[in-house]
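Working notes, beginning with the structure itself.
Note that one protein chain is taken out, while the other chains of the complex remain in position.
What follows is chain A.
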Amino acid sequence: MRTPILAALLSLVGLPAMACETFTIGNLMIEHAWSRATIGAERPGVLYVEITNTGSADDALVGIATPVAEMPMLHETVVTDGVASMPHAMSVPVPAGQTVALAPGGYHGMLMGLTTTLKEGEGFPVTLTFRDAGEVTVPVEVLSMQAEGPDCEHAGQ
């Protein structure tokens, strides 16, 4: 029952180089939303995105939601004395005038309980909830497992 709906959702946002589009909500600019392909659906997926706050007031990313994961959450990779751990992040600060990146090795969305395998070249929507700016839904591009980020300059954007 759920699979056809999901497939429809995936195909709707399955446009190439969508990670290079920019979305705005209030004073926030959302760019480079991408994920890595997964092997099957039992391993968690990941979400990376860049948020620029062009306003004069601080905001914060307080939640993520997506139809491809039952339990999406915000995490931060922390390396202490050479040991990596992944504590929950209650929120990711988006200070006024700054760009915050959920990027490999730092803050990231952890997509637990995937409802589908994330395949390279496909996409899925994610709804970002900000403390003040509210909600915005953006398409996420699934790149290869080896990707370190979308190659937007070469995509001509």
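The definition used in the following text is that a contact is a pair of C-beta atoms (placed from the backbone, for glycine too) under 8 Å apart; a residue touches a chain by one contact, two chains touch by 3 or more; residues count from 1.
Operating definition for what follows: contacts and distances are computed from a predicted model.
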Candidate names "Peptide ABC transporter ATP-binding protein", "Acetolactate synthase", "Redoxin domain-containing protein" or "ATPase component ABC-type (Unclassified) transport system"; UniProt protein name, chain not shown: "Redoxin domain-containing protein"
Omitted-chain contact residue, chosen from A:51, A:110 or A:138: A:110
Selected from A:27, A:77 or A:137 as touching the chain missing from the view: A:77
Residue touching the undisplayed chain, where the options are A:44, A:67 or A:125: A:44
Contact footprint on chain A, counting only the chain that is left out: 36-37, 39, 43-46, 71, 73, 75, 77, 79, 82-86, 104-105, 108, 110-112, 144-148
